[in-house]
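Take a look at the structure below.
What you see is the complex with one protein chain gone and the rest in place.
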Amino acid sequence: MDTFLDFISFKDPNVIYVVLGVVFINAASALIGTFALLRKRALIGDAIAHSLLPGVCLGFLAAGEKNLIFLMFGAVITGWLSTFAVDIIVNRSKVKQDAAIGIVLSTFFAIGIVLLTYIQNHASGQQAGLETFLFGQAAAISRQDVIIFLVVLLVVLVAIIAFYRTFVLVTFNREYAITLGVKVKAYEFLITTLTVLSIAAGIQALGVILMSALVITPAAVGRLWSDQLPKIILLAVVFSIISGIGGAFVSYSSAQMPTGPWVVLLLSAIVGFSILFSPKKGIIARYKKSRENRLKILRENILKSIYVYHEKMMDKSLSLQMTVTDIMETRRFDTDDLTSGLRYLTHKGYLAKQGKSISLTDSGKKESKRIVRLHRLWEQYLLKKTTIDSDHVHSGAEAIEHIITPELEKELVKELGITGIPEEDY
Amino acid sequence: MNDFWIILTASLVAINASVLGVFLVLRKMSMMGDAISHAVLPGIVVAYYFSGDRTSPLMLLGAALTGLITAFLIDWLAKKVKIQGDASIGITYTLLFAVGMIMISGWFKGNVDIDLDCVLYGDIAMINLDKIIVDQNLYLGPRAFYVELVAGLIIFLFVILGFRGFKLLSFDEDYGLALGINMNFWHYLMMGLVSLVTVVSFEVVGAVLVIGFLIIPAATAQLITKRLIPMIFTACGFGIIAVLVGFYLANWMNVSITGAMIAVSGILFFKVMMINAMVSRKKLRVKMH
Partner (left out) sequence: MKDQISIEVHNLTVSYGAGPVLWDVDFELPTGKIIGVIGPNGSGKTTLLKTIMGLLEPSSGYVKIQNKSLNEVRDKIAYVPQRTSVDWDFPASVYDVVMMGRYGKRNLIRRPNNADVEIVEQSIQKVGLSDFRDRQISQLSGGQQQRVFIARALAQKADIYLLDEPFAGVDAATESSIISILEEMRNEGKTVLIIHHDLQTVLEHFEYLVLLNTRLIAKGNLQEVFTKENLSNAYGGQLTLLSKVVEIIKATDFPIREKDVDL
């Protein structure tokens, strides 16, 4: 608890830099990552991240010391070159995009390793800490770094706000954007540059290998919760920031724990949580919905068979007393299902129960009429519009009556004409 | 003599990886190979932790299971949860790699003899420390060589016996299903072999750079071959060339051997691609005249 209090009160001034740095990096990469994901170019982020290494090394060789500006400049150049190389391979040969990404990623990374070992074996002590770019070391984030990360975040943010509509257009419908005269290539170049920039900023905290998680995962989680782009972006940023702070805390409370991997682990935990609990696409929600739908069908089928029973008995008032066996004779139900369905319908006031006999209440009469009416309307529609044999029409209508909304019902009646079904038939 | 063993072992890595890489490239699943190679890290760490002496064969097989689980997880995310295919790959491998890193620097620190640099590019120069010696003085070569050899035999056995299965899987999976063949079996068999390659190669080339051996020679061969079997042999050839050139380059410049091998392999790819484009342009010009 004390550690937690120390953490949130920034007792150690370095913590504030680490937290701010991680927050800025995560926000920037989640923002631009959403567009990368929706453009189906998530793994290009992977290639970019690996390809920053040679740039960092070249930046170091050029500056002769660990100067963040030089390193980032080098990183942006090679990162950008890598996307260019992927495009060249795909356009100029029969090698497909996946292999092109793999080739570029490993070649650039290998060159980076060669340069890195060259520096280690030749330079004089100045290179200390250059390895942190491989695996990241959030604890090393300094005040100056934080300012640079903030600038990157602001650039990304401003660009997305300024060009939001065009970015969306280019992302979702590239061809259409071209026909509208949008300079698609220029905007794609901008998106790529922003991606490279945020990844380059992030490698100091997460390292070149895990950095792609910050680009890909937040947007994928956002996608599980919403279908609307602004919401996806917002959620991606929020989830990413939460796991960023969480990762910083874990590594603060236990010195040997690395920040980057924990950020990724927490982000993945959010993925797992969302897969289970997301309100629309979550496993639990989907299971619940299908269960509810099944129960709805069951209840409506019970009401319908009660109606059919009355028809069989030539009773128009729908006020007969009947037993469970009567219902079962009209239609076969699973006994347990029937019992629970009857209990529910009684509870909801559609059925009245006296001892063993069951009867429809007023609202039950209305509801059962409605269901049967929909069923028969749909049967008519199918008979009229397709040449399905009439014995198949029934089974086709069997499922559909449960989902016809009042608006559809109106349209059905209209489509069938007033002559559809005479009023007294239902 | 030490150089000889290093080159021989690295060539075996290149051959093993290139053979499987051909199928990965043709199936457009290169990044699946990338994901598996990153994701076996936690499996390897656990295997080292429990076996202590680095490489018991049983533990290696256990670690290879991590790769198979990765393939399952990616398929599950993509098909059941309906997360976009490329994102499924990215999410899965970064998670497993992160777990591996936390194990190395956190949970198992001090208990596992794995250096983070080794994760990146292996310890190929060190393989000669772990020798197999019979009768106290007959030196048979480094252990890593024999591990690769056994893996190579397993791979060749499966690829020769299952050649038609893999071919069908790579060209037209749906048609295979229509013939009544269990394509899932062949898919996971292949993923299992890819995991095996990445696990046994870990010590030699690391977890990250093995993707270079898997994909680059195969893609280079794809540029210039027209039949499957020649493509496999050509890929192996490119792999070996990269190993040879890379080794001497690395020695000359005093840099990472594995890094140099993959860098050479990649540059070779771009060279072949450019020459290929030039030749076909020339052909086109001849045709037009």
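Letters A and B name the chains as they come in the text, with residue numbers starting at 1 for each one.
Note that in this section contacts are C-beta pairs under 8 Å (C-beta built on N, C-alpha and C of every residue); 3 or more make two chains touch, one makes a residue touch a chain.
Just so you know, these numbers come straight off a predicted model, no measurement behind them.
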Check your understanding: Which one touches the absent chain: A:Lys40, A:Arg174, A:Arg376 or A:His402?
Key -> A:His402
Check your understanding: Pick from B:Gly165, B:Gly192 or B:Gly206: which residue touches the chain that isn't shown?
Key -> B:Gly165
Exercise for review: Consider the whole complex, including the chain that is not shown, and state which of A:Lys185, A:Arg286 or A:Lys356 touches that chain.
Suggested key: A:Arg286
Review point. If the missing chain were put back, which residues of subunit B would it touch?
Key: 26, 28, 82, 161-162, 164-165, 167-168, 170-172, 174-182, 222, 225-228, 230-231
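In this section, only the chains that are shown with their structure count from here on.
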Practice item. Averaging only over C-alpha atoms, locate the centres of subunit A and subunit B and give their separation in whole Å. Key: 31
Exercise for review: Over in the complex, which subunit A residues touch subunit B? Could you list them?
Suggested key: 37, 40-43, 45-46, 50, 89, 92-118, 121-122, 131, 134-135, 209-210, 212-213, 215-217, 219-220, 223-224, 254, 256-258, 260-262, 264-265, 268, 271, 275, 281, 283
**Study point:** In the complex, subunit B residues that touch subunit A
**Key:** 25, 28-31, 33-34, 38, 81-84, 86-87, 89-91, 94-95, 97-99, 101-102, 105-106, 109, 116-117, 120-121, 208-209, 211-212, 214-216, 218-219, 222-223, 250, 253-256, 258-263, 265-267, 269-270, 273, 276-277
